[in-house]
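As you look at this complex, bear in mind that one protein chain is not there, while each of the others sits in place.
The first chain written gets the first letter, and so on, giving A and B; residue counts start at 1 in each chain.
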Amino acid sequence: MHAAMEIPYVSTPRPDTGLYNAKIGIWLFLASEVMLFGGLFSAYILLRVGAPDGTWPEGWLNIPVGTTNTVVLITSSITTVMAWASCKMKQFGRFKLFHGLTLLLAMTFVGIKSYEYHDKFTHYEAKLNDQLVLADGKTVFGNLVANTNGVVLFSVSTGQPGEYEATPAKYAQAQVAKIVPGQIVDGHLVERAADHITLSGHTVAEHAELMNMRSAAARHIQHSEITLVPAQLRSIETYGPWHNTYLAIYFTLTGLHALHVLGGALVIGYLWGPGSKLWQTDPERFTNRVEISGLFWHFVDLVWIFLFPVLYLL
Amino acid sequence: MINWEQLFGLPPLASQQGQAIDNVLIYTHWLIAALLIGWSGYFVYVLYRFRASRHPKADYLGVRTHASNYLEGVVAVIEGVILLGFSIPFWAKAADQFPKEDASVVIKVAAQQFAWNVLYPGPDGDFGRQDPRFLSAQNAFGLDPEDPKTRKDIVTLNEIHVQVDKPVIVHLTSRDVVHSFKVLAMRVNQDAIPGMSIPLHFTPTRVGVYQINCAQLCGNGHSGMAAGRLHVDTPEEFAKWLKSKSGAAAAPASYE
Partner (left out) sequence: MQAIAEIDPLAAPHARPHGAARETHDGAGTFWRKYVFSTDHKVIGIQYAITGLCFLFFGFLLMTMMRWQIAKPGEPIPIFGPLLQAVLGDTAAKGIMSPDLYNSFGAMHGTIMVFLAIVPLAFGAFANLIVPLQIGAPDMAFPRVNMASYQAYFVGGVIMLASFIIPGGAAQAGWTSYPPLATVVATDGQTYWIIGMVFLITSSLLGAVNVIATVIQLRAPGLHWFRLPFFVWAQFVTAFLLLLAFPPLESAAVMQLMDKVAHTSFFLPAGLAVAGPDGHVSGGGNPLLWQHLFWFLAHPEVYVLILPAMGIVCEIVANNTRKPVWGYKSLVYALLILGFLSFIVWAHHMYLTGMGTKISTFFQTTTIIISIPSVIILTCLFLSLWGGSIRFNTPMLFALGFLPMFGIGGLTGLPLGFATSDIHLHDTYYVIGHFHYVVAPGTIFALFAGIYYWFPKFTGRMMNEFWGKVHFWLSLIFMNLIFQPMLFQGMAGMLRRMADGGANYSAARVPDAVGGLSNYIMQMNTMISYAVWMLGLAQVPFILNFFYSMWKGPKAPSDNPWQATTLEWQTPTPPPHGNFLTAPAVFRGPYEYSVPGHAQDFTPQNQPDRPATT
């Protein structure tokens, strides 16, 4: 009897479209990926345009580190093309070399990215309590509630960050030597223990002063080690995605991109390792697979080319 | 004359701009009715005339005229007329052409789960300074207690008074989730969105008490958010009401 039909154009191109099936597949997939990242980029634009003046951080990322990573990815795009070209020229050894390099560069990228993430997760912004210096030299930390009619109302910190005694304490004006309004300490973690936290950073009066790290003033900031005890802290928070919408979109975009890098690395690793057996039996199909993985890799690269200026430079 | 509003099942109308909305509704439904009746008639006729038992041999070509192109054209033109002639101009007026503030009743409304907070500027005609820092359960608008203007402001819950035939401007926002401010008889509907203050305006034309609906799903109390009332008063009543409120400790409660 007749043989069952087989799926055509698995590795040879269909004459009228000039493409084999998987190539159409990957282009379609990439079109949807464009829409996926497009959605996030439009979110970025909307949030940034909607942010009131002076609330969108600038210069919070390390440009040399980002540039290095950009170079790493672009190089990997070149090696992946070389790998494919090697297959086309039937040079399996060279393919192994270039694809191995691509994999290595991918892992380098992920490594550098993790370093940058680590840097943010150990970067703290500590809002300090108001400080009441009494005439007898004692200091208390807490919230200044009111300062009228010769009386200072002050809710005193319980010693836990952000927690205060239920009823504010009353001081006569004469008892109070000085009121220091709550400041902000911003810096990297040096040491953290139950009874204190040490940051290497600087102190500012307003949160807004932390926004532009590209300004002339920001470049002259002196860093020093500052140790804080819990009673001093109104709140303390790392530079995680919860910190503000800039970091939120930064982590979301780069996190999703990093997942793509890892996914791509997985595919590349497979084709470099166990998947390369196909070369022996069906070199044409294997070459197609390398091409497909390369197309995906170029896309991942391209996304980064957009991410880098948008997040690091603008 | 026939009352088309009633025929189409619309609720009573008590605002000036509402007539334009009703008109668009009515014209569009005329178009719908015409197409529905026309096509239904055609449909029934065709099914009868060309059923297999009566018409055993199908005609390969079928319809040979191009009447349908004209029909599609006519539909498009009518839609175009409603769009360009009525709907777009109305929207321009509703969104951009606000009445003068000093000739209107100007209020702020902040929706919350599940009630309407209303703020009047009070006799001085000025709202107190607002700052998100002062937002609290007692201070739905975040009025600055230090601002002298705040003292004169009037705050009510679920109760809006306006004056008949005088434009009303509402600055609408929400304190928590998205709600939607809807007064059927005024043909007014506007989402209340946290983080945004959206102005809307209308001119009531009939004295009475009107229900305020919340038209956007806002949680498990959404269907119960029904206590809001819009009172359209005569000028005398309105003045009396304002007077009765001002001076009373209407401003946000104490801040000790």
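To be clear about the criterion, a residue touches a chain if its C-beta (ideal position, glycine included) is under 8 Å from a C-beta of that chain, and two chains touch if they have at least 3 such contacts.
The structure presented is a predicted model; accordingly, all values stated were derived computationally and were not measured.
Per the touch definition above, the residue from B:V105, B:V118 or B:C218 contacting the chain not shown is B:C218.
Where chain A meets the missing chain, the touching residues are 1-2, 4-9, 14, 17, 19, 21-22, 24-25, 28-29, 31-33, 35-40, 42-43, 46-47, 50-51, 55, 240-245, 248-249, 251-252, 256.
The chain not shown here touches chain B at positions 8-12, 14, 20-22, 24-25, 28-29, 31-32, 35-36, 39-40, 42-43, 46-47, 50-52, 55-63, 68, 71-72, 75-76, 79-80, 82-83, 86-88, 90-92, 94-96, 112-113, 132, 135, 137, 142, 175-178, 180, 182-185, 187-191, 193-196, 198, 208-211, 213-224, 226, 229.
Definition applied: only the chains that are shown with their structure count from here on.
The geometric centre of chain A is 43 Å away from that of chain B, both derived from CA atoms.
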